[in-house]
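Our next item is chain A:
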Amino acid sequence: MTLLDIKNLNLSMRSFEGETQILHGIDLKVERGEIWGMVGETGSGKSLTGLSVSRLIPPATGRYLAGSIEFEGRDVLKAGEKEMRALRGRKIGMIFQDPTTNLNPVFRIGTQLVDVALHAGHADPTVLGLEPGASSRDLKKAAKRVAVEMLDKVGIPKAAERIHDYPHQFSGGMRQRVLIAMAMIGKPDLLIADEPTTALDVSVQAQILKLIHDLVAERNIGVLMITHNLGVVAQICSHVAVMYRGRILERGLVTDVLKKPSHVYTQALLNSIPTAHTKRGELRGLGGVMPEVQ
Partner candidate 1 sequence: MQMTRRSFMGSAVSAAALASMPLESFAAGRKILIMASSVDIPNFDPHVATGYAPAMLFRNTYDALVRVVGTPPEVKPGLATSWTVSEDQKHYEFKLDPTAKFQDGSPVTAEAVVYSFKRIVKLKRGPSWMIAGIVDADSVKAADAQTVAFDLKAPFAPFLQVLPWMFIVNPTVVEANIGSDDGQAYLLANTAGSGPFKLGRVLPGNMYEFIRVKDDWHQGGGNLEGAIWKIVREASTERMMLQRKEAHIALELYAEDMEALKDNPAVVSVIEPEYRTFSIKMNTAKGPLADKNLRKAISYAFNYQSMLDAAGPAELMVGPLPTGIFGHDPSLTVYRHDMDKAKEYLAKSEYKDGGFKLSVMHATGYENQRRWSLLLLEALKALNIELDIRPATWPDTVAAAQSPDTMPSFMCLFQTANYADPDNVAFAAYHSSRNGQWQNPVYKNEEVDKLIEAARVETDQTKRAELYKQFQELVIDDAPDIFGLLEKRKLGFGANVKNFVFTPVAANAIELLPLSLD
Partner candidate 2 sequence: MILYTLRRLILLIPMLIGLTMIVFAIARLLPGDPVALAAGPNATPDVIESVRQEFGLDKSLPQQYWAYVTGLVQGDWGVSIFTRRPVFEDIMTFLPATLELVAAAMLIAIVLGIPLGLAAAVYRNGVVDYLTRTVALGGIAMPRFFLGLLLQLMFVSWLDILPLSGRFPLIEIPPEGPTGIYTIDSIVAGDWYSLTIALQHLALPAFAMSLSPLATIMRMMRASTIEVLQQDFVMTERALGISNTKILFKYVLKNAMTSTLTVIGLYVSWLLGGTVLVETVFDWPGLGLYATQAILSQDFMPVIGVTLVIAMIYLVTMLIVDLLYGVFNPRVRYT
(Lines give C-alpha, C1' and ligand atoms only; values in the text may rest on other atoms or scores of the structure.)
Protein backbone atom coordinates (compact mmCIF):
# COMPACT_ATOMS: atom_id res chain seq x y z
CA MET A 1 0.00 0.00 0.00
CA THR A 2 1.20 3.47 -0.78
CA LEU A 3 2.21 5.26 2.41
CA LEU A 4 1.00 8.67 1.35
CA ASP A 5 -0.98 9.44 -1.75
CA ILE A 6 -2.04 13.02 -2.37
CA LYS A 7 -4.46 13.34 -5.24
CA ASN A 8 -5.59 16.54 -6.89
CA LEU A 9 -5.39 18.58 -3.70
CA ASN A 10 -7.06 21.99 -4.00
CA LEU A 11 -6.95 24.31 -1.03
CA SER A 12 -8.12 27.85 -0.57
CA MET A 13 -7.37 30.15 2.35
CA ARG A 14 -9.45 32.97 3.71
CA SER A 15 -7.95 36.20 4.91
CA PHE A 16 -8.92 39.84 5.35
CA GLU A 17 -8.68 40.44 1.64
CA GLY A 18 -10.90 37.51 0.81
CA GLU A 19 -10.47 33.91 -0.25
CA THR A 20 -7.48 32.89 -2.34
CA GLN A 21 -6.82 29.51 -3.84
CA ILE A 22 -3.40 28.38 -2.69
CA LEU A 23 -3.04 24.82 -3.89
CA HIS A 24 -4.06 23.92 -7.39
CA GLY A 25 -4.30 20.15 -7.86
CA ILE A 26 -1.32 18.75 -6.03
CA ASP A 27 -0.52 15.10 -6.78
CA LEU A 28 2.21 13.31 -4.87
CA LYS A 29 3.02 9.78 -3.78
CA VAL A 30 5.43 8.94 -1.02
CA GLU A 31 6.53 5.36 -0.37
CA ARG A 32 8.38 3.94 2.56
CA GLY A 33 12.07 4.51 2.31
CA GLU A 34 11.66 7.50 0.05
CA ILE A 35 12.75 10.96 1.08
CA TRP A 36 10.82 13.45 -0.91
CA GLY A 37 12.14 16.93 -1.10
CA MET A 38 9.55 19.60 -1.74
CA VAL A 39 11.20 22.75 -2.99
CA GLY A 40 9.78 26.10 -3.83
CA GLU A 41 9.89 29.70 -2.79
CA THR A 42 8.26 31.07 0.29
CA GLY A 43 4.52 31.11 -0.27
CA SER A 44 4.52 28.49 -2.98
CA GLY A 45 2.23 26.31 -0.87
CA LYS A 46 4.69 23.62 0.12
CA SER A 47 4.24 24.16 3.87
CA LEU A 48 0.46 24.09 3.53
CA THR A 49 0.73 20.80 1.68
CA GLY A 50 2.71 19.39 4.59
CA LEU A 51 0.24 20.69 7.16
CA SER A 52 -2.64 19.30 5.11
CA VAL A 53 -1.30 15.77 5.51
CA SER A 54 -1.74 16.09 9.27
CA ARG A 55 -4.90 18.12 8.76
CA LEU A 56 -3.47 20.95 10.80
CA ILE A 57 -4.95 23.83 8.84
CA PRO A 58 -7.76 25.34 10.91
CA PRO A 59 -11.10 24.75 9.20
CA ALA A 60 -12.01 28.37 9.79
CA THR A 61 -9.31 29.60 7.43
CA GLY A 62 -8.62 26.72 5.10
CA ARG A 63 -11.08 24.99 2.79
CA TYR A 64 -10.41 21.97 0.64
CA LEU A 65 -12.06 22.46 -2.69
CA ALA A 66 -11.23 19.07 -4.12
CA GLY A 67 -8.91 16.12 -3.84
CA SER A 68 -7.89 13.58 -1.28
CA ILE A 69 -4.94 12.74 0.93
CA GLU A 70 -4.68 9.03 1.51
CA PHE A 71 -2.47 7.87 4.31
CA GLU A 72 -2.11 4.11 4.26
CA GLY A 73 -5.22 3.99 2.17
CA ARG A 74 -7.44 6.17 4.40
CA ASP A 75 -8.44 9.65 3.30
CA VAL A 76 -7.40 11.97 6.09
CA LEU A 77 -9.56 14.74 4.72
CA LYS A 78 -12.59 12.65 5.61
CA ALA A 79 -11.25 11.45 8.94
CA GLY A 80 -12.63 12.71 12.24
CA GLU A 81 -10.56 14.69 14.70
CA LYS A 82 -10.19 11.68 16.99
CA GLU A 83 -8.95 9.52 14.14
CA MET A 84 -6.50 12.23 13.16
CA ARG A 85 -5.18 12.48 16.68
CA ALA A 86 -4.44 8.80 16.62
CA LEU A 87 -2.32 9.35 13.51
CA ARG A 88 -0.47 12.42 14.75
CA GLY A 89 2.65 11.69 16.72
CA ARG A 90 2.12 7.97 16.29
CA LYS A 91 1.94 7.42 12.52
CA ILE A 92 2.95 10.85 11.29
CA GLY A 93 5.77 12.76 12.92
CA MET A 94 6.45 16.39 12.21
CA ILE A 95 9.42 18.70 12.60
CA PHE A 96 9.15 22.41 12.09
CA GLN A 97 11.57 25.08 11.13
CA ASP A 98 12.57 27.03 14.20
CA PRO A 99 13.81 24.98 17.12
CA THR A 100 13.73 27.99 19.45
CA THR A 101 10.00 28.54 19.11
CA ASN A 102 8.80 25.00 18.60
CA LEU A 103 9.68 23.81 22.07
CA ASN A 104 7.48 25.03 24.88
CA PRO A 105 9.81 27.30 26.84
CA VAL A 106 8.26 26.82 30.26
CA PHE A 107 8.32 23.01 30.41
CA ARG A 108 11.23 20.64 30.85
CA ILE A 109 12.02 18.86 27.60
CA GLY A 110 11.44 15.58 29.42
CA THR A 111 7.86 16.55 30.14
CA GLN A 112 7.25 17.35 26.51
CA LEU A 113 8.91 14.17 25.23
CA VAL A 114 7.08 11.99 27.74
CA ASP A 115 3.72 13.48 26.81
CA VAL A 116 4.25 12.62 23.15
CA ALA A 117 5.53 9.17 24.04
CA LEU A 118 2.52 8.59 26.29
CA HIS A 119 0.18 9.65 23.55
CA ALA A 120 1.76 7.23 21.13
CA GLY A 121 1.91 4.57 23.83
CA HIS A 122 -1.78 4.87 24.59
CA ALA A 123 -2.56 4.23 20.93
CA ASP A 124 -0.04 1.39 20.65
CA PRO A 125 1.90 0.22 23.72
CA THR A 126 4.32 -1.68 21.57
CA VAL A 127 5.84 1.62 20.58
CA LEU A 128 7.14 1.82 24.12
CA GLY A 129 8.08 -1.82 24.10
CA LEU A 130 5.10 -2.94 26.13
CA GLU A 131 2.43 -5.57 25.63
CA PRO A 132 -0.98 -4.31 24.53
CA GLY A 133 -3.16 -3.46 27.54
CA ALA A 134 -0.31 -2.26 29.73
CA SER A 135 -1.30 -0.28 32.83
CA SER A 136 -0.95 3.44 32.75
CA ARG A 137 1.73 3.25 35.43
CA ASP A 138 3.80 1.01 33.24
CA LEU A 139 3.13 3.33 30.34
CA LYS A 140 4.43 6.28 32.28
CA LYS A 141 7.53 4.43 33.35
CA ALA A 142 8.17 3.20 29.84
CA ALA A 143 7.55 6.63 28.37
CA LYS A 144 10.25 8.08 30.58
CA ARG A 145 12.67 5.35 29.65
CA VAL A 146 11.96 5.71 25.94
CA ALA A 147 12.33 9.48 26.19
CA VAL A 148 15.85 9.10 27.53
CA GLU A 149 16.67 6.47 24.91
CA MET A 150 15.38 8.67 22.16
CA LEU A 151 17.34 11.68 23.37
CA ASP A 152 20.39 9.53 23.48
CA LYS A 153 19.68 8.31 20.00
CA VAL A 154 19.47 11.79 18.51
CA GLY A 155 22.83 12.54 20.05
CA ILE A 156 22.15 14.48 23.23
CA PRO A 157 24.98 13.70 25.62
CA LYS A 158 24.04 12.73 29.19
CA ALA A 159 20.45 12.33 28.12
CA ALA A 160 19.28 11.02 31.49
CA GLU A 161 20.29 14.25 33.17
CA ARG A 162 19.44 16.68 30.45
CA ILE A 163 15.90 15.46 30.27
CA HIS A 164 15.27 17.67 33.32
CA ASP A 165 16.51 20.79 31.57
CA TYR A 166 14.45 23.54 30.01
CA PRO A 167 14.69 24.35 26.28
CA HIS A 168 16.62 27.56 26.86
CA GLN A 169 19.43 25.53 28.35
CA PHE A 170 20.10 23.91 24.95
CA SER A 171 21.78 25.29 21.85
CA GLY A 172 19.83 25.67 18.62
CA GLY A 173 21.15 22.47 17.08
CA MET A 174 20.53 20.53 20.24
CA ARG A 175 16.98 21.81 20.38
CA GLN A 176 16.36 20.62 16.86
CA ARG A 177 17.65 17.24 17.93
CA VAL A 178 15.16 17.29 20.78
CA LEU A 179 12.40 18.13 18.33
CA ILE A 180 13.47 15.28 16.08
CA ALA A 181 13.38 13.03 19.09
CA MET A 182 9.86 14.20 19.84
CA ALA A 183 8.79 13.60 16.28
CA MET A 184 10.35 10.13 16.17
CA ILE A 185 9.49 8.91 19.65
CA GLY A 186 6.15 7.52 18.49
CA LYS A 187 7.89 5.46 15.78
CA PRO A 188 5.96 7.13 12.96
CA ASP A 189 5.79 5.77 9.43
CA LEU A 190 5.84 9.16 7.83
CA LEU A 191 7.96 12.11 8.84
CA ILE A 192 7.09 15.56 7.63
CA ALA A 193 10.01 17.91 8.09
CA ASP A 194 9.24 21.54 7.33
CA GLU A 195 12.51 23.38 6.77
CA PRO A 196 14.21 21.51 9.62
CA THR A 197 17.60 23.08 9.07
CA THR A 198 16.87 26.57 7.85
CA ALA A 199 17.28 28.25 11.21
CA LEU A 200 20.52 26.47 11.99
CA ASP A 201 24.18 27.20 11.42
CA VAL A 202 25.56 25.62 8.30
CA SER A 203 27.85 23.36 10.29
CA VAL A 204 24.94 22.09 12.34
CA GLN A 205 22.70 21.69 9.32
CA ALA A 206 24.73 18.82 7.96
CA GLN A 207 24.65 16.98 11.30
CA ILE A 208 20.89 17.29 11.54
CA LEU A 209 20.39 16.13 7.99
CA LYS A 210 22.58 13.17 8.66
CA LEU A 211 20.61 12.37 11.77
CA ILE A 212 17.36 12.43 9.85
CA HIS A 213 18.88 10.37 7.08
CA ASP A 214 20.17 7.73 9.51
CA LEU A 215 16.84 7.45 11.31
CA VAL A 216 15.01 7.01 8.02
CA ALA A 217 17.41 4.36 6.93
CA GLU A 218 17.10 2.53 10.24
CA ARG A 219 13.33 2.57 10.40
CA ASN A 220 12.43 2.48 6.74
CA ILE A 221 9.95 5.29 6.81
CA GLY A 222 8.79 7.81 4.27
CA VAL A 223 9.81 11.44 4.55
CA LEU A 224 8.35 14.61 3.14
CA MET A 225 11.11 17.18 3.43
CA ILE A 226 9.87 20.70 2.81
CA THR A 227 12.63 23.15 1.96
CA HIS A 228 13.56 26.03 -0.24
CA ASN A 229 17.13 24.90 -0.25
CA LEU A 230 18.12 22.79 -3.22
CA GLY A 231 21.37 22.02 -1.47
CA VAL A 232 19.46 20.17 1.24
CA VAL A 233 17.55 18.28 -1.41
CA ALA A 234 20.73 17.28 -3.12
CA GLN A 235 22.26 16.09 0.13
CA ILE A 236 19.53 13.93 1.53
CA CYS A 237 16.54 13.40 -0.74
CA SER A 238 15.81 10.54 -3.03
CA HIS A 239 13.01 12.33 -4.84
CA VAL A 240 12.12 15.93 -5.42
CA ALA A 241 8.98 17.90 -6.30
CA VAL A 242 9.32 21.49 -7.42
CA MET A 243 6.44 23.75 -6.43
CA TYR A 244 5.51 27.11 -7.80
CA ARG A 245 2.40 29.06 -6.94
CA GLY A 246 0.48 26.08 -5.65
CA ARG A 247 1.36 23.72 -8.42
CA ILE A 248 3.90 20.95 -8.74
CA LEU A 249 5.84 21.80 -11.86
CA GLU A 250 8.17 18.89 -11.92
CA ARG A 251 8.87 15.75 -9.92
CA GLY A 252 11.10 12.75 -10.01
CA LEU A 253 14.32 11.32 -8.75
CA VAL A 254 16.68 13.90 -7.40
CA THR A 255 19.41 12.83 -9.73
CA ASP A 256 17.14 13.31 -12.74
CA VAL A 257 15.54 16.58 -11.86
CA LEU A 258 18.60 18.36 -10.62
CA LYS A 259 20.75 17.27 -13.48
CA LYS A 260 18.23 17.76 -16.24
CA PRO A 261 15.54 20.14 -15.12
CA SER A 262 12.79 20.05 -17.65
CA HIS A 263 10.91 23.12 -16.46
CA VAL A 264 12.25 26.64 -16.89
CA TYR A 265 11.36 27.48 -13.33
CA THR A 266 13.45 24.65 -12.01
CA GLN A 267 16.29 25.86 -14.13
CA ALA A 268 15.89 29.33 -12.77
CA LEU A 269 15.78 27.94 -9.28
CA LEU A 270 18.97 26.06 -9.84
CA ASN A 271 20.65 29.10 -11.32
CA SER A 272 19.73 31.26 -8.37
CA ILE A 273 21.87 29.23 -6.05
CA PRO A 274 25.08 31.11 -5.56
CA THR A 275 28.07 28.92 -6.06
CA ALA A 276 31.70 29.56 -5.55
CA HIS A 277 31.80 30.61 -9.18
CA THR A 278 29.10 33.24 -8.98
CA LYS A 279 30.46 36.67 -9.73
CA ARG A 280 29.63 39.78 -7.75
CA GLY A 281 26.41 41.40 -8.88
CA GLU A 282 25.31 38.29 -10.63
CA LEU A 283 22.98 37.13 -7.93
CA ARG A 284 19.71 36.48 -9.62
CA GLY A 285 16.26 36.73 -8.15
CA LEU A 286 13.13 35.21 -9.54
CA GLY A 287 10.52 37.15 -11.38
CA GLY A 288 6.83 36.96 -10.80
CA VAL A 289 4.69 37.74 -7.80
CA MET A 290 3.66 35.21 -5.24
CA PRO A 291 0.14 35.17 -3.94
CA GLU A 292 0.12 36.61 -0.48
CA VAL A 293 -0.73 34.41 2.40
CA GLN A 294 -1.23 35.92 5.77
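A quick word on the picks: all candidates are chains of the complex that A comes from, given by their letters.
Operating definition for what follows: a residue touches a chain if its C-beta (ideal position, glycine included) is under 8 Å from a C-beta of that chain, and two chains touch if they have at least 3 such contacts; residues count from 1.
What you are looking at is a predicted structure, and each value in this text was computed from that prediction instead of being measured.
S.K.: Touching chain A in this complex is which of 1 or 2?
M.R.: Chain A touches candidate 2; the others do not touch it here.
S.K.: Name, in rising order, each residue of chain A that touches candidate 2 in their complex.
M.R.: Touching candidate 2 from chain A are residues 54, 56, 85-90, 92-94, 96, 98, 101-107, 112, 115-116, 119-120, 123, 166, 168, 179, 182-183, 186.
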